[in-house]
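A single protein chain has been omitted from the complex, and every remaining protein chain is retained in its original position.
What follows is chain A.
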Amino acid sequence: MTTTVAGPPGAAPARSAPKGEERRPRRPWAPYLFVSPFYLLYVLFMLVPVGVSLWLSLTEWVGLGPPHWVGLRNYRLLATDISFHRALGNTAVFVLVALCLVVPLALLIAQALNTRGLRVRDLWRTAYFVPIVVSPILVALIFGLVFDRQFGLANALLRALFGTGGADWLGDPDLARVSIALVMLWRWTGYLTVFFLAGLQNVPRELYEAAALDGAGRLRTFTTVTLPALKPVTAFVVVTSFIGAAQIFEEPYLLTGGGPAESTLSVTMFIYRAAFQRQQFGYAAAAAVVLFVLVFGLSRLFNRLLGIGRATS
């Protein structure tokens, strides 16, 4: 027996469907088959490595032969390792530089580049973006020359301007951190500027006109119109900058090698050094787990504070 559905008057009678066809698809597993590659790859390349790292962090392994189970020993050693504490401190400094200097500077430059009537706007945008395109090796070579104590450009400039320029930019612990911060500024500001610029171009022009009608000055317009409108972009930039700076590697690795006296050693460099220079894979994995927990926890905190993912009322 087949069921028929009554159509509107004058319409052709509906085709009769086989029994049960509408309620259950013929291949119920097909959708899962189509999405399975993602989950397979996710498990293979995300969950498995994280799980292996966790397990490895509880062992002592030189890179060959079977790992030896040591329980929480690596974590106990990390807690008293002065080098690791230095690396955490240095990384915190780099994070602060990223959040307190690079992000605000990027916002200011984006605001300047968004000004009406700016000449050769594209040239400026390109100029600010170029550093991120340059190979890190070249960056290290160039800044190595700039910061050379005896024959560097920075000291030559200081000598020409102020008559003194013997600063040991890469050899003095404090100045080495400053040098890394300067390179971070040079390299990442233009990149973040692009995000802010995109955000600025989406701010409705009417809001600025309304602010102008209300008699708001530039600063007032910036704080009451621009900043609130840029909140989603700012939240994204802050969180990604935090994660990037917390995992900083290239700048200190290429420019100072973490020195002098570990003054620019970052946590990722600490992990690399333990694994690939000292053959302490278990210890490196433990440091990586600590970094993961810190970055994940603080990122969640930032997300909550900045309201990322929450619906706006």
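The rule is simple: a residue touches a chain if its C-beta (ideal position, glycine included) is under 8 Å from a C-beta of that chain, and two chains touch if they have at least 3 such contacts; residues count from 1.
Criterion: contacts and distances are computed from a predicted model.
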Checklist outcome for this item: By UniProt, of "Acyl-CoA dehydrogenase", "Urea carboxylase-associated family protein", "Protein translocase subunit SecF" or "Sugar ABC transporter substrate-binding protein", the chain left out is "Sugar ABC transporter substrate-binding protein"
Checklist outcome for this item: Missing-chain contact among A:G89, A:G144 or A:G165 belongs to A:G144
Next on the checklist: If I consider the whole complex, including the chain that's not displayed, which of A:G89, A:P136, A:G171 or A:P232 touches that chain?
Outcome noted: A:G171
Checklist outcome for this item: Had the left-out chain been drawn, it would touch chain A at residues 62-65, 77, 81-83, 140, 144-145, 148-152, 168, 170-172, 176, 253-264, 273, 276-280, 283
